[in-house]
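What follows is chain A.
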Amino acid sequence: MVQVHLWSGLRPLVDGREVVEVEGETVGQLLDNLVKDYPGLKPAIDKGVSISVDGQIIPKSRGVKVKDSSEVFLLQRLYAG
Partner candidate 1 sequence: MQYHTPPSFEEASRIAASASGTTRFLAGGTDVLVQLRSDLVTPDDLIDVKHIPGVKEIARQEDGGWRIGVAVAGAEMTEHPDLGRDWPGIVEGMDLIGSTQIQGRATLVGNLCNGSPAADGVPALVAAGASVTVTGPNGARDVAVADIPTGPGKTCLEKGEVISALNIPARGENGGDAYLRFIPRTEMDIAVVGCAVNLRVDGDTITEARVVLGAVAPTIRAVQACADALIGTTLDDAALEALDKAARAACEPIDDKRGTVEFRTDVAGVLARRAAKIAYARAKGEQS
Partner candidate 2 sequence: MALDGPKQDFKYIGTRPERPDGWDKVTGKARFGADFSMPGMLHGAILRSPHAHAKIIKIDATKALALKGVKAVVTRADFPEGLEGEDWNIQENVMAGEKALYDGHAVAAVAATSQLIARDALKLIEVEYEVLPHVTDVDKAMAEDAPVIREGAADYSVPEGMHPNVVRYMESGRGDLEKGFAEADLVIEESFTTEAAHQGYIEPHACVANLGADGKGDLWCCTQGHWFVRQMCTAVLGLEATQLRVTPSEIGGGFGGKTTVFIDPVALALSRKAGRPVKLVMSRSEVLRATGPTASASMDIKMGMTKEGKITAASGTFRMQGGAFPGAPVDVTTMLAFANYDIEHVHHVGYDVMTNRPKQAAYRAPGAPMGAFATESVLDELCRGLGLDPIETRLKNAVKEGTPATFGPKFPPVGLIETLEEARAHPNYSVKLGPNQGRGVASGYWMNWGGETSASVAIGDDGSVQVSIGTVDIGGSRASMALMAAEAFGIPYENVRVSIADTGSLGINEPTHGSRATFASGLAIIEASREATRKLCQRAADKWGIDADAVTWEDGCAKPSGPNAGEFDPLTIAEIAAEMGSTGGPISGHHESTPDGFGGSFGTHVVDVEVDPETGRTTILRYLVVQDAGKAIHPAYVEGQFQGGAVQGIGWTLNEEYIYGEDGRLQNPIFLDYRVPVASDLPMIDTVIVEVPNPGHPYGVRGVGETGITPPLPAIANAVRDAIGVRMKKLPLTPPRVLAAIKARD
Partner candidate 3 sequence: MSKIHVTTKVNGDEVEYLCEPRETLLDCLRDHLDLTGAKEGCGTGDCGACSVTMDGRLVCSCLVLGAEAQGKEIATIEGMAEDGALHPLQRKFIEHAALQCGICTPGILVAAKSLLEKNPDPTETEMRYWLAGNLCRCTGYDKIIRAVMDAAAEMREAS
């Protein structure tokens, strides 16, 4: 299981939790399982989020590998300028 840190605006959608645990070996699997296991997050994830894995911000690459020990944060969807 990977621990995924949520930004505080998302916490009301998952009963106030700061961190949720989901299965997944890639960013894509994490996102899919977040929606499956925590349907409250669906509107946010559908709207678009970024994710960070061990400090690297991943705007959209679903294939990036994730380990159970990885530091993972959901971040606001980011745009370039």
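Selection criteria: all candidates are chains of the complex that A comes from, given by their letters.
In this section, a residue touches a chain if its C-beta (ideal position, glycine included) is under 8 Å from a C-beta of that chain, and two chains touch if they have at least 3 such contacts; residues count from 1.
Not measured: the values here are computed from a predicted model.
Enquirer: Have a look at 1, 2 or 3 and point out the one touching chain A within this complex.
Expert: Considering all copies, chain A is touched by candidate 2.
Enquirer: Please output the residues of chain A touching candidate 2 within their complex, sorted ascending.
Expert: My answer: residues 5, 7-9, 43-44, 47, 52, 54-61, 64, 71, 73, 75-81.
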